[in-house]
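Okay, so here's the structure we're looking at.
Every protein chain but one is kept in place in this view of the complex.
Labels for the chains are A and B, by order of writing; each one numbers its residues from 1.
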Amino acid sequence: MDLTQLSLYEQAILMFASMVLFTSFAMLAQPRIVPLIHLFAWQGALLSITTALVALVSNHPHLYLSAAITLVLKAFLIPWMLHRLAVRLNIHHEVEVIRFPSLLLIAGGALVVFSYSVVAPVVQLSTLTTRNTIAVSQAVVLLGMLLMIFRKKAITQVIGFMSIENGLFFAAVVATYGMPMVVELGIAFDVLVAAVLFGVFFFQMRESIDSLDVDRLNRLRETEEPLPPEEFRR
Amino acid sequence: MSPLFATYLALASALLAAVVSLGVTRLPTLLRYASFLLLGLSAASAMYAGMSVLLTSTSVTMELPLGLPWLNWHLRLDALSGFFLVVIGVVVLAVSLYGPAYVRTFVHAKAPQSFTALSVFTALFILGMYLVVLADDAFMFMVAWELMSVASYFLVAYQHQYPANRRAAFLYLLMAHIAGVSILLSFGVLAGAGGGYTFEQMRAADLSVTWASIAFGLAFFGFGMKAGMVPLHAWLPEAHPVAPSHISALMSGVMLKVALYGLIRLVYDLLGEIQWEWGLVMLLVGAISTLLGVLYAMLSNNLKRLLAYSSIENVGIILSALGLSLIFIGNGEQVLGVLGLIAALYHILGHAIFKGLLFLGAGAIARATHEYDLNNMGGLIHRMPRTAVWMLIGCLAIAGLPPLTGFVSEWLTFQVALQAPVLKSGVLRALIPVTAAMLALSAALAAATFVKVFGVAFLGQPRTRNARHAHEVPLGMQLAMGMLAILCVLFGILPSTTIGVIDAVPQLLLETLPPEATTAGWLWLTPMSADVASYSAPLVALALVVVGGLVYLLLRVRAERIRRVYPWECGYGEVNARMQYTATAFAQPIQRIFAPVWDLDEEIVEKRHAKQPQLVESIRYQLQRQDKSWSRLYAPIGMLVLGAARRIGYLQTGSIHTYLAYSFFTLLFLLWVVT
Partner (left out) sequence: MIEWGVAIGQLLLFIAAAPLLGGWIKRVKCHLQNRAAPSLLQPYRDLAKLFRKHSVIANNASWLFRATPYIVFAATIVTAAVVPLLALPLPTAAVADVIVLAGFLALARFFTALAGMDIGTAFGGMGSSREMMIGALAEPVLLMTVFTVSMSAATTNLSEAVDFTLQSGLVLRPSFLFAVLGLMMVAVAETGRVPVDNPATHLELTMVHEAMILEYSGRHLALIEWAAKIKLMVYMALIVNLFLPWGIATEFSAASLAQGFVVTAAKLALLGVVLVVWETVMAKMRVFRVPQYLGFAFLLALLGMLTHVVLETGG
């Protein structure tokens, strides 16, 4: 399928899909928390625009609703909540040290190639005009997982998790023109609840191990030493 | 003169040179010139033989009554052998011009250095290389291979009074033999399937894909180890610097190519159907070798070691081009495969020439300044002006800059890589441009490396007394370097004509020709078609010269003479030689960026002023760099081998009773087996 044979809207879908992929990469390499949250917001916004375009091209009006939900939730509400959380925890000035960002980016590139080779059979079978972007959606999922594995701050892990969900939503949109409305609403609500829970969880975590560095969670491991007596425990 | 006669003449002259050298200590001057003259004659005849076969696209076979009773030595001079004979011949010719003046310092060397050994083994080494390239059966191939390896061992171990040299030579011999075993096994697989040891029988053999892949793997391991691909390269940067410079030129320039000849012969000619996976492996290994080789070269301060690592880089480029060729052939694109092969052959030719030139230049510098470390040279452009010009051409060529020869092979490789979209596999279509980008990175780093080499050694101010008192080298050495430099320029300016000659090789191996490569005439190089890509090297060179000259002439009209004054240096005042950038300093930014590649040990000791501790009185800086493959690969393997040896050593108890018991139990076992 030659690019020039697609209509302008279909080309625009490919364009925005690639920009979503770009935000995934940019999140991998971004060490500051507030710009990271902004990148996540942009990913959500681009995703909702892509969904709206797919709705336009494929004549599935329910996708407009999905696009709206994504926009409100992923581009405004959740980033706002995360930002507020970061300010309350006083971590919004923190910069995470990434040891070898170039290696991370190269790993990301390899994941994109891997996703492409993995979804190739699906792309062959599909008849939708957006089938080329299935590989991109798969890559967004994998890059979100990469983000969760190699970064240390808890907020980054949340964003990685949300990014995975973004990728899955995107995959659903381009592979099957969306999921049944009930499923979509349910997932959207779940994600919202997850964001709230994460907030609560962060405060607890900071209280118990005094830091939001996920690596330090291994302090909760059982050791041979006896616990200090009751009055010295928190 | 028929090519057959020329071949025999080449072999005979090399052998005669060896014989003549036996008496070289009695009549040093005469026999020294005589042996190099004979080597030059052998080079000229080898080139003649090679060129005639290339131009006429014929093959000549002969059978010598030597060798095993049932397996005589078969020799074959076809386009591929002819091409490599030309490559060998060019460098040997340069060395024979260079040699007499250069080895004069070794004539009266004290024991245990033996000038006789040097001369005899040089000739035998060259003879061995000729025979490897001409061999048409496995037995003769291995004999010639051994001759080449052992003769070069003695040359590497020439100054064996130094323990470091002995270690380097031992490592070289060890790895050459491991490679030899692997190659022998590969031939064994082919011979087993073909029913005999001659290459004819191997060509006719019908191998299953598995066995062919096993043969390929063994051959790749063996020939790759001898060619110096990463991670099997450890012997190269140890062995090449210790040999005398004209030997290093031969080893780096030619011997590595002979190893690649073996690989090409085996894969393209003997193995039959080519699988594209082999090409992918070769491409990946080649790309990694290129990048690591140039990074190690960038950080080397010993000039010859730097050149040795640079050879690793160039072998990687050749392997990448070959890998691309195999990938395309395996996917059914014969024409693109042919182009990849031509790119690889062009680089083989070019690298032999400019690496030979650079090593001969290093020898000239060593001769003039007795220095090998870049940090002890400087300002040599004023003391050795002509050598500086040849070395500049060599540095430009190896950096892959237009319009010299290194650029042509790089351009061809990129053009082949850009045809990746015709492949069906998406992974390959994504991977090939990425490896092309890695090759581009390595090319740019190579340019940086050779800016460092030329800038630190030749430019600036002399850093030591030796550099200050350097003098120009004798005429013979100048001629040799000049000849190679002119060839660098020639092969860069006339790529179309050269490819027209090299065409005979893919015609022989793959029976395909690139359709339009030379149809546009000698002026244009259009590998695929004029619409896709075209490059006119003569016009480019002409444009550069004309524009530069025109501007110069235009400005001369009004120009006053140039005024000479002390350096400006932003008004900081006097500039002494110690204030210049050293080689270590030049490479430091790249060292910081690519730090994970080496095992770095940096130590900075600052001595502060006693009364005012915020002032620094002196700084001592120590940097140790180690090739990471030693600590990650070779040391563990060495430990493993030693550990296994120690455990087996328990068998050796020293008590005679135990030995008698061993014999007794073996006898019991054999008796039981027989029944």
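Keep in mind that, in the parts below, a contact is a pair of C-beta atoms (placed from the backbone, for glycine too) under 8 Å apart; a residue touches a chain by one contact, two chains touch by 3 or more.
Just so it is clear, the structure is predicted and the values come from calculations on it, not from any experiment.
Undergrad: Which one touches the absent chain: B:585, B:616, B:644 or B:660?
TA: For the chain that is not drawn, the touching residue is B:585.
Undergrad: Just to verify: which one of B:99, B:194, B:379 or B:506 makes contact with the chain not shown?
TA: B:379
Undergrad: Decide which residue listed in B:37, B:451 or B:501 touches the omitted chain of the complex.
TA: Selected residue, touching the omitted chain: B:451.
Undergrad: Determine which one of B:195, B:332 or B:567 touches the chain that has been left out.
TA: Checking the options B:195, B:332 or B:567, the one contacting the hidden chain is B:567.
Undergrad: Touching the absent chain in the whole complex: find that residue among B:577, B:600 or B:633.
TA: The single option touching the absent chain is B:577.
Undergrad: For chain A, which positions touch the chain that isn't shown here?
TA: On the side of chain A, residues 1, 3-4, 8, 11-12, 14-15, 17-19, 21-22, 25, 29, 101-102, 105, 109, 112-113, 116, 123, 131-133, 135-136 touch the unshown chain.
Undergrad: Which chain B residues touch the hidden chain?
TA: 378-379, 381-382, 392, 396, 399-402, 407, 411, 414-415, 417-418, 420-421, 426, 429-430, 433-434, 436-438, 440-441, 443-445, 447-448, 451-452, 454-456, 459-461, 524, 530-536, 539-540, 543-545, 547-548, 551-552, 555, 558-560, 562-570, 575, 577, 579-581, 585-590, 592-593
Simple rule for what comes next: only the chains that are shown with their structure count from here on.
Undergrad: Centre to centre, by mean C-alpha position, how many angstrom separate chain A and chain B?
TA: 49
Undergrad: Under the definition above, what is the set of chain B residues touching chain A in their complex?
TA: 426-427, 430-431, 434, 596
Undergrad: In the complex, go through chain A and note every residue touching chain B.
TA: Per the touch definition, chain A meets chain B at residues 100, 109, 112-113, 116-117, 120.
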